[in-house]
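So the structure is just underneath, and the comments pick up after that.
Rather than the whole complex, this shows some of its chains in their spots.
The letters A and B name the chains in turn, as written, and every chain counts its residues from 1.
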Amino acid sequence: MEEKIAIIEALLFASEAPLTVERIVLTLPDTEKKEVVSLLEGLIREYDARGGGICLREIAGGFQFRTRTDLSAWVRKLKVGHPALLSPAALETLAVVAYRQPLVKAEIDRIRGVDASGALRGLLEKKIVRIVGRKDVPGKPIIYGTTRKFLEVFNLKDLSELPTLRELKDLQEQQE
Amino acid sequence: MSYEIKLDVFEGPLDLLLYLIRKNEIDIYNIPIALITEQYLSYLDLMRSFNLDLAGEYLVLASTLIHIKSKLLLPPAEGEGEEEEGEDPRAELVQQLLEYQAFKEAALSLDKRPLLDRDVFTRGAASEEEQTSVEEADDELIEVDIFELVTAFRRIIVGLDRKEELDIDTEKMSLTDRINEIMERLTEEGQISFADLLGDRTDRKRIIYTFLAILELMKLRMVRAYQSESFGAIRLFPAVEGRGEG
């Protein structure tokens, strides 16, 4: 394969947004716009003829590799059960619960300085936080704690394996 | 001075020592300690004169070198056979240097590999499927690291009263483990006796933590404890029936 095509292919693949012809021309020295367009057209034809899982398409004024549309059902199947990430709010709430449990929501709100209802609901749904019980005081507030799944997610034998703030501080202080 | 630029590129005292050994083209297994000690110390002086922060480790190695040097000056103790594998005072240091050198080389060879985002790149764009959110699976996997969790906690705590920073001790966490366990069983079984909670595992630590956990739960008003007669079985009940968010 001609080296120029290989370079364009690498650029297309690594680019975050659809790649414009202008951008390719800027990156490759001594290359005319016309030449780039014809190389791109060649690439599109090559991938289409090959009939593989990927194709090159002109999108939003640029060019981008995509999975073949008729294979989307398979790709969606792959995405199910993809590990979820915790939002910063969820992570903070979880941290407070983990280190201060068993505790009531009012205490979480106080420490975080914001209402933790939304984040807490999400954590309950994900089953990493649970209702431990209720307090026998007026209002019967709910007490929260972490679950066994929490230990699994963080790969901990038990809660005493949680790193302490002091340990984190030790790691930090040397940085200056 | 050719070594001016070298001053802050050392990764530590061992690195400096290796540099001196290489510079003098010395056999690492037969280090002329007097010469190397002298050069090492003059480097430290130089670093000091440039007001560079000298990590304590540099001084520790300096004293080690001086110690080895003085040992080598002592005549061998009487009766010590010549052919015996006499303890070369340098042996430990040499071993340490060799080990460090091996890792230093390993670090360089790691750096020579095709590194992601430096030499190789993965697909840059998010695929169409990633952009549209996928329905959450029932038993969802969560990808998060314990380090992120502590960092998040520290971020919050730092803004608070200093008292909050009182360290989390592992004792408290062991207690919390027991508390969670007790409450879990209480929700399942409705009530439970102290003896049941202990089960077969009656080691001292477990008894103490179980007992402390119950006291804590009572203080928190989460359980009630009843005893039908003196010295009779203690039974625990949830303080408030029912669960679920209300």
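Note that in this section a contact is a pair of C-beta atoms (placed from the backbone, for glycine too) under 8 Å apart; a residue touches a chain by one contact, two chains touch by 3 or more.
If you're wondering where the values come from, they're calculated on a predicted model, not measured in any experiment.
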Full complex expressed as chain labels with copy numbers, beyond the one copy shown: A x2, B x1
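Simple rule for what comes next: only the chains that are shown with their structure count from here on.
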Distance from chain B to chain A - Cα centre to Cα centre, in angstrom: 27
Residues of chain B defined as touching chain A within the complex: 121-125, 127-130, 134-137, 140-157, 159-160, 164-165, 167-171, 173-174, 176-177, 179-180, 183, 186-187, 220-224, 238-240, 242-246
Of chain A, residues touching chain B in the complex: 10, 13-18, 64-67, 72, 75-76, 79-86, 88, 91-92, 94-96, 98-99, 101-102, 111-113, 124, 126, 128, 131-137, 140, 142-143, 145-146, 153-156, 158-160, 162-169
